[in-house]
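Please read the structure below before turning to the comments.
One protein chain omitted, others in place.
The block that comes next holds chain A.
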Amino acid sequence: MRSPAPDEYQIRTTTLEAFADTILPGEKRSPDDRAVAGVSPGGGAVAAGAVELLEWDATGVSEGLDDFARLLNEHARAYAAEKGLSPEGPAFVTLSFAERTDLVRRLTAPGHPEKAMWISLALFCYMAYDSGAHLDTAEALAAGHPGLTAMGITRPDADGLWRFRKFSYGRALAVPHPNTTPSGSPA
């Protein structure tokens, strides 16, 4: 249950989740999930662990998360005012998915003064989903990590290493360039 007066930490987390969900969206975790907009079936960046990864100090962004969330909500308030909306609560979360997308597009566009910061945040949201960078990869796959699983990444051998015994069509599929030298290089 959401507490009626969310504390700062919760606001921060919900805001970051909403950002991650804008990058790679997923389905709502519960009917009253406000952070996840629910525009895409299956788990997205949030379910993949974006906030866990962001909170890990190895990323170098963990200490800035409070500020990122605060700033994102400031941008969201300004955006809402521009659109004639009046948000209640943490502003970014109250925006619709299309509005969140529009705002993130602006913040990450070439020329925006804070672009680098928002892109680094987006990069870690991606990495939570497409590589599970906060998790041991083999364990993450075994546990059904939503991103790695959706991408169809296969499981490794029992020793945690990947080997593909079949890897080639095994036949000539094109004519090599006529000017190839004996060393196999272009002339």
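A few comments on the model shown:
Assume contacts are C-beta pairs under 8 Å (C-beta built on N, C-alpha and C of every residue); 3 or more make two chains touch, one makes a residue touch a chain; residues count from 1.
Assume contacts and distances are computed from a predicted model.
The listed choices are "Ubiquinol-cytochrome c reductase cytochrome b subunit", "Cholesterol oxidase", "2Fe-2S ferredoxin-type domain-containing protein" or "RNA polymerase sigma-70 factor (ECF subfamily)"; the UniProt protein name belonging to the chain that is not shown reads "Cholesterol oxidase". The missing chain lies against chain A, touching residues 22-25, 39-40, 44, 56-61, 101, 104-105, 108-110, 116, 119-120, 122-123, 126-127, 129-138, 147, 150-154, 156, 160-164, 166-181, 183-187.
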